[in-house]
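Please read through the structure below; I'll follow up with questions.
Of the protein chains in this complex, all but one are displayed in their positions.
Up next, subunit A:
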Amino acid sequence: MSPVNLSTQLAGITLRNPILTCSGTYGFGEEYVAYCPLEALGGITLKGITPLPRLGNPVPRLAETPAGLLNAVGLENPGLEEFLKSYLPKVRKLPTAAIANISGFSLEDYVLLARALQKDSGLAALEVNISCPNVKHGGMHFGTDPQSAQEVIAAVKAETDLPVIAKLSPNVTDIVGMAHAVQLGGADALSLINTLLGMHIDINHQRPVLANTFGGLSGPAIRPVAVRMVWQVFQAVDLPIIGMGGITTWQDAVEFMLAGATAVSIGTGNFVNPLAPLEILQGIQDYCEKRGLASVHDLVGLAHRA
């Protein structure tokens, strides 16, 4: 039997395979080198950057919950200038596609970042975070109001020649409405989903565990919500979807692809098992072989047939 074709087309770029890593869980690509060969991945999404450096939120920034993790890092990052100077040269040498992730507090912030990041930077695409829940006014407004979401994506799209991926927040009533809005704004692909806003209270000290009170929930606990949103958006919008939210095993990844994801991204799952991306890729491949599928792309949206 011929091997399964893993090559994945997404937003005009060709990935080696459909396995990515999520922004904020994989640093700028160097941290996991000792654990997972990056050349085996379809790509990695870099830690989100803002125009100016940010120290982020005070600790505690993390709280573990049943099969989940709350985080309130607060977009700590070196800022655009330092990213271009100290990180980008190393990112360019990574043996896999690198997707930058940008965040802002105003339309101007996004424009400034998009203008600085073009195809000649060596990046594969730009993921626009319009949904950070951990920062006051931190993009969340853009992520919950369709009109603002459309505007910010259109503004980014006008400034960069890189493919633009809109990362949507699940903290909305109508995810399909948001997907439609960013499609109108010109997005080339969608990342679904960012973290779900949550909190955890320490009953011994009778106060919130996170210094920021609220945080974004990730991990297997949120997977059913993410799968449902991928399913709904796949039916309604004609854009490739990068599915994410609690993917830890290959079965999870297959589920996302059956729901309509063209690629999948591993986030918190890396913390549990740094080899998860490799094991997931192998699992998807075996699954396709057993089912007689010639290409991994044949899985996309398959569950919608019935």
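What to note about this one:
We take it that a contact is a pair of C-beta atoms (placed from the backbone, for glycine too) under 8 Å apart; a residue touches a chain by one contact, two chains touch by 3 or more; residues count from 1.
Note that in this section contacts and distances are computed from a predicted model.
A single chain of the complex does not appear, and UniProt lists its protein name as "Dihydroorotate dehydrogenase electron transfer subunit", one of "Dihydroorotate dehydrogenase electron transfer subunit", "Acyl carrier protein", "ATP synthase subunit c" or "ABC transmembrane type-1 domain-containing protein".
When the missing chain is restored to the complex, the residue among A:G24, A:G185, A:G198 or A:G260 that touches it is A:G24.
Touching the missing chain, out of A:A40, A:L62, A:L107 or A:M199, is residue A:L62. The chain omitted from view is touched by exactly one of A:G219, A:G260 or A:G301, namely A:G219.
Note on the undisplayed chain: of the listed residues A:V4, A:I49, A:V73 or A:V172, the one touching it is A:V73.
On the side of subunit A, touch with the chain left out of the figure occurs at residues 24-27, 31-32, 34-35, 47, 55-56, 58-64, 66-69, 71, 73, 76, 219-220, 248-249, 268, 270-275.
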